[in-house]
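Below is one structure, written out as structure tokens, with a few remarks after it.
One protein chain is absent from this view; the other protein chains keep their places.
In order of appearance the chains are A and B, and numbering begins at 1 in each one.
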Amino acid sequence: MACATRSIPGCGAEPLVTSGRPELSDALLQVKGLHTQFPTSRGLVRAVDGVDLEVRSGEVLGVVGESGCGKTMTALSILRLLPDPGRITAGQILFRGRDVTAMSPEQVRDFRGNEVAMIFQDPMTSLNPVTKVGSQIEEAMTAHSKFSQQIAKERVLELLTRVRVPSAERRAQDYPHQFSGGMRQRAMIAMGLSNEPALLIADEPTTALDVTVQAQIIDLLKRLNTEMGAAIMLITHNMALVASLCDRVVVMYAGRVVEEGPVEQIFSSPQHPYTWSLLRSVPRVDQARRERLVSIEGLPPDLSRLPGGCKFHPRCPFVEARCREEEPPLAEVASAQKARCWVLMRTLGDNPQDRIEPSAARATLLSAGEADGAVG
Amino acid sequence: MALSAEASLQVPGVDPETILRVEDVYKHFPLGGLGGDTVRAVDGVSFELKRGETLGLVGESGCGKSTLGRCLIRLLNVNSGRVIFEGRDLAAMGARELRRVRRRMQIIFQDPFASLDPRMTVGEILAEPIDNFKFARGASRRRRIQELLDIVGLNPNFTNRYPHEFSGGQRQRIGIARALALNPSLIVCDEPVSALDVSIQAQIINLLQDLQGSFDLSYVFIAHDLAVVRHLSDRVAVMYLGKIVEIADRQSIYASPQHPYTKALLSSIPIPDPAKERDRAPILIKGEIPSPVNPPSGCRFHTRCPIARAPGICADQEPALIEHAGSGHVAACHFAGEL
Partner (left out) sequence: MASAVAAAQMAEWDSPEQIGLWSDAWMRFRRNRLAVVGLVIVILLLIDAFTAPLLVHLGVIIDPIKQDVAHIEVGPGGFGHLLGTDELGRDTLSRLMYGARISLTIGILVQGIIFVIGGTIGLTAGYVGGRVDNLLMRFTDIWYAFPDLIFVLVLVSVFGPSLLSIFGAIGIVNWVNLARLVRGQVLSIKEKEYVEAARATGTPPLRIVLRHLVPNALGPIIVTLTFGIPQAIFLEATLSFIGVGIQPPTPTWGQMVNDGYQAVYANPSSVVFPALAIGLTMLAFTFIGDGLRDALDPRMRR
């Protein structure tokens, strides 16, 4: 598909350099054509339906989408942690050149928690409630035989201090229920970092936390990224978090990537209608005037019964005939930016929101305005 | 609606345009056991709401906003203080009067799964308020139910379906329809969008805005997300550990926050704009929220406040909620505006 022939803001010839860090170019993790499926009584659920993505050394990649878009399943596939009956049915996951999908169980165990670590949304359920926090972090290290028990013990204190848990020595002897939510998440991060992984996958790490605590955790992740050089794959539904932390963004919908690119470009000129709608459907705290939110009509798709053509077309306010028949490929629309769309936002002029007609429901509502009091 | 005969319940001096006045409300929950400890969920809250206005009530976990919401419509009885709704003190009402007043004040809950009885059909759920007040019968009752579904954007033919057959957003719409069934004048919205997917949140937020215009509703909108609150509200009240620390209109609360907690809260909220985010340095407040069983002395925020004078006045004396920056903009801080 022809693209990138017009000049687009942010699409210059020079590479984008972010926050003064050196150019990030070596691909640490490459996911190619990943398909993950769950056979269920209702049919085959295509949780991940052809995903290509890349995490470069030292970068922070944001994977954005709503529930059911496949972002968590992609992460679980990378770590070979899929729950039954899920299986990876096609594709490759190359970590430093080695294919994770082809690894034996021993190799996977060695790889998991060591070169790639994952932290989850709810630290209460991912920490063992009957073991001391310090012991759990220690165990994460000794399980991989990278450190002797003696050194591991010392590193526990070091790690807890690095994640800013106060009174680390005393805290290491506490149990998870004695930690508050934010501290538990820090403990999880400490555990994740204990083996100095090259990549940390964080799946909705702050969703269960208060916003002031969230700010602390995000700040922590930022520091860890710059100080330790660990790449981070941040999975979230919160676009604002992505703006705060990430270098590049991948937007997922219905188990596939629908847009990707550097964070500045994605936010200033999103090309896929879903990305565009998502950005405009979330209220911003710094909004001056009260603008009506763009709401995406309809419901997220049933992954066992996906529509034909573009998977977003039933909900797309700018759908055209071609969208119903043929699924668009993920094509380059600007330098380093790709989108999976036949229409593209830039073809719709300066005020695409004017093209969106009020839904049928609203029309009824406006006419019901005079109804008040008992119906006779 | 005709005034009741209980004129003695009418509180003098309340402006008829003030639909809700909260005066020094306290709500504590005893913890049981031998200590006599209580959870001081709401610890002295006062504010007013005008007809047709939306007041946003924002705060993090443990601030007491949900408890306060339930006190406002007397789902919980306050320990002391007054909640004056449409000029009448709720606590002074007897059971019958209270039941009558319930028609005018309703609530929407956070969890779309738990707020609908799984064993009742949608039609039965919506019929319940109508039947309670014999609002309509027979054919007109059926029509009213269908009309309610239509108003919230649901297919009116689905009255025989059960809640589990609907999605989260649709269930929330049913909850909204139920709240509208009796034509209330006040709706307390307790985190109505927090449990929904991002794209569905916008649908519900837009719906709530449209309904307010169509039916002249007043809202108390409770949420932990200040961006959502600011979007929907005319005025915003910030709560911390059972007290209100600042109230201002939606512009001033963002442009000139007076209380350090409000400032920290605003700076902690990420903005979906990478350029702005790079330049921001959030004011990180240390520590976590103290327990509401044992709130800090003096100003409750002093243990985490970047500008607290402790030991000093901040640890000794609780600041009053007074005007610091123009009419209507109040804050409870000894050093308001200094951060």
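We adopt the following convention: contacts are C-beta pairs under 8 Å (C-beta built on N, C-alpha and C of every residue); 3 or more make two chains touch, one makes a residue touch a chain.
Predicted model, so just to flag it, every value in this text is computed and none were measured.
Student: Who touches the missing chain here, A:174, A:297 or A:327?
Tutor: Result: among the candidates, A:297 touches the missing chain.
Student: Of B:31, B:75, B:255 or B:307, which residue touches the hidden chain?
Tutor: Spelled out, the listed residue whose C-beta touches the missing chain is B:75.
Student: Using the touch definition from the top, which of A:112, A:237 or A:313 touches the missing chain?
Tutor: Here the residue in touch with the unshown chain is A:313.
Student: Which residues does subunit B use to touch the chain missing from this display?
Tutor: Residues of subunit B in contact with the hidden chain: 70, 73, 75, 99, 102-103, 106-107, 109-111, 114-120, 128-129, 132-133, 154-155, 158, 160-162, 164-167, 170, 175, 178, 181-182.
The rule is short, and it goes like this: only the chains that are shown with their structure count from here on.
Student: If you look only at subunit A, which of its residues touch subunit B in the complex?
Tutor: 19, 66-67, 180-183, 210-216, 218-219, 237-244, 263-264, 267, 277-279, 281-287, 290, 292-297, 299-300, 359, 361-362, 364-366, 368-369, 371-376
Student: Could you list, by residue number, the parts of subunit B that touch subunit A in their complex?
Tutor: Residues 60-61, 135-136, 140, 143-144, 147, 150-153, 167, 169, 183, 197-203, 205-207, 209-211, 213-215, 224-228, 230-231, 254, 264-278, 282, 284-285, 288-289 of subunit B touch subunit A in their complex.
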